[in-house]
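Here the complex is missing a single protein chain, while all its other protein chains stay put.
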Amino acid sequence: MSQKSSDNGASLSQNGTSAYTFTKEQLAEIEVLKTKYPEVQAVTLPVLWMAQDTFGHVDPEVQRLVAYTLDLPESHVHGVAEFYTQYFKTPKGKHVLDVCTCLSCHLCGGMDTLGYLENKLGIKAGETTPDGEFTLQEAECLGACGYAPMMQITNDVYVNHLTPEKVDQVLDQLASGDTPDFESIPMPLVSTTSNNEAAGGSDE
Amino acid sequence: MSDWTTYEPVLIPNIAGLDRLETYRKHGGYDALHAVLHDQNTWPDPASVVQEVKEANIRGRGGAGFNAGLKWSFMPPVDGGPRYLACNGDESEPGTFKDRKIFEYNPFLFIEGATIAAYAMSITSIYVYIRGEYRSWIHKMEKAVSDAYDAGLLGQNILGSDFSVDLVLHSGAGAYICGEETSLLESLEGKRGYPRVKPPFPAQRGLWGRPTTINNIETLSNVPGVIRNGADWFKSIGAESHPGPILYGISGHVNRPGVYELPSGMPVMTLIEEVAQGMRNGKKLKAIIPGGSSTPILPAKDLEDLTMDADALRGAGSMMGTAGMVVMDEDTDIVETLWRISKFYHHESCGQCTPCREGTGWLEKILEKVVTGQGTTRDLDLLLDITSQMEGRTICALADAAAWPVRYTISRFRDEFEARCKPSLIPVG
Partner (left out) sequence: MAEIVIDGIPYSFEGKPKLLDFILSKNKDVPFFCYHPSMSAPANCRMCMVKVGQYVKNRETGDYELDDQGERRIRWFPKLQTSCNMDMMDDMIVHTHETDDLVKRAHKDTLEMILINHPLDCPICDQAGECPLQIQTYKYGPEGSRFEVKKQHKPKHVQLGPRVTLDAERCINCTRCTRFTDEISQSHQLTITRRGDKNHPTTAPGTVFDDPYSMNTIDLCPVGALTSTDFRFKARVWEMNQTPGLDITNGKGVNVDLWTRDNVVLRITPRHNPHVNEYWMTDKGRDAIHLYNEQRLSTPAIRLHPNDSSLVMTSWDNAYQTTQEIVESTDTKQILVLGSPYASVEENGAWMQFSESILKQSPSYTTHIEKESGDDFLLVDDQAPNTYGCELLGLKKRTKAAFKKAVAEAKVILSLHDDYIERGWLSEEEIKGKTWIYFGTNHTQMAKAATLTIPITCAVEHTASYVNVDQRIQRTYPAKETKYTNRRLDLEMSEGRLDRFGTKFDHWVNEDHKVDCKPLWEIVGDLSLLWGHTLSYRHGRDVLDALASNIPALEGVTYQAMDDQRGILLTSSETQEASS
């Protein structure tokens, strides 16, 4: 979160200022992104992602940086950021827990998982713990319906088959600065003629 | 149908390490693309590929079930300008979690399929739209795509031919509506995901105003098999009117939920009892939602001889959708389940058109009333009335997807709803 400096890319200084800046490397990366699409506007989503990964959110100041960098109207970037739920329009806790409570998860105890987390963290869904560690959110279907209940951590890994014990373990892990590993869930075996345990290769 | 227990999976075969290019190629991967590009006798021109795929009748696995080859044939003649293929990996319909299996276990099958499709339609760029939540799978795809480029399987002069095409991965950012094909195009163009009015159809004016075809990930992953083994082979798998392998996603109250690759037309009860190893805790089956949350619910009594293919499901009063089956046991609170589905559509409506923007919220709010015991029987009729005010009146099918569950769940489980409601003698309309 540095103040705008003068040596940092032509596109930014043309239009105005933002309290945030992209690094030279990032600006170069944006130039590469632009070559993948016939129009600049198409990189709005990727660059908002880049910004969120860098600054932790895309609040209006960050949205402005994106608009200036791409030379697009600020209103455009704002409208896009507001449409998509994964973009954090306000700063969030260090870890954002998105607990799915949608159809299959709802059937399999997603609400209980959410309730357990609410109790444990002492906050309601949509809130952040006072120490800024955790933000708890209720999520719509995350595409892991068979592994319910589940949650996603800060827009990244999924943790599946949640039980209170597993939730405790994940929270401890996060608190200690570690993130859970990607869980590869193999395709269960159907063919009786095959003698392998599961179809599909493992991760490695 | 043939014995499913001996079915050998083709989309995600039981081979370790298929996500590595050399393993994939060792098992016949990229033979199909090679043939299409170099075997002049079998594949004299791109049109011959379209013809074969059309013949195979790969019905779109994204939900609408449209013949992929037929869709490809709608692309206008080449005029020298850019043409696009948009691959739909948004996978956000509740109950659906199958495309990610392809990304994870057989990414090159999909990439090969997309490349063949690109050749068949003279596509100049492929965009693969993957829902933003699938970050882990996007990373896997990034690796696969970069390996394919390195091996000359994407980019300039693919496999030494004069065919060139680029493939770009594009991450969504949390919006179910972006799975709707024209909303996906808007999102790819960097905008709010507002579905477009049709006509013009994407084949005429798609991405950046140019001809574009949109296909689901699983749909495209069926293409290499069809090219390698022929349309007849494909048609011999599963149900006649809806042939081919299907990635069934089974979730809910079963012992072994997950994604299973099996022929189309599987008996529903077999999927539940044998494939997913029966109901959890020995409970009785109450109902299923056969193909993602928008497909009408079917009570257990209607499932006896039902098979999972488009015709049979239509006959039973539902749809194939994404083949993401949600299984509910006897303890399931149907009223609450419906409320949760409606909440989803309310949350996901893009808000462009009146009946959907207003109707989805109205449905959810009335259902919330019913769930909490505040509803009246009049509310149930009102819900049905609202669904008829939404269906067929909007820009995209999200409004229908939101209306169907309400309409069919109430009509098929009316007694459970009425048991929660106070009686009312005031007519609704």
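Each chain gets a letter, A and B, in the order it is written, and its residues are counted from 1.
The definition used in the following text is that a contact is a pair of C-beta atoms (placed from the backbone, for glycine too) under 8 Å apart; a residue touches a chain by one contact, two chains touch by 3 or more.
Keep in mind that what you see is a predicted model, and the values were worked out from it rather than measured.
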Missing chain: touched chains present in the view: A, B
Hidden-chain contact residue, picked from the options B:286, B:346 or B:412: B:346
Selected residue (touches chain absent from view) among B:5, B:42 or B:354: B:354
Chain not shown, touching residues in subunit B: 175, 192, 194, 197, 346-355, 357-362, 365-366, 368-369, 382, 385, 389, 392-395, 428-429
Touch list for subunit A against the chain that is not drawn: 60, 63-64, 67, 73-79, 82-83, 85
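Throughout what follows, only the chains that are shown with their structure count from here on.
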For the subunit B and subunit A complex, residues of the former touching the latter: 4-9, 12-19, 23, 82, 91-97, 100-101, 104-106, 131-136, 166, 168, 170-176, 187-193, 208, 249-253, 256-262, 275, 289, 293, 324, 326, 328, 332, 336-337, 340-341, 344, 347-348, 350
Contact footprint of subunit B on subunit A as seen in their complex: 36-39, 41-46, 48-49, 76, 79-80, 83-87, 101-104, 106-108, 140-148, 152, 155-158, 182, 184-185, 187-194, 196, 198-202
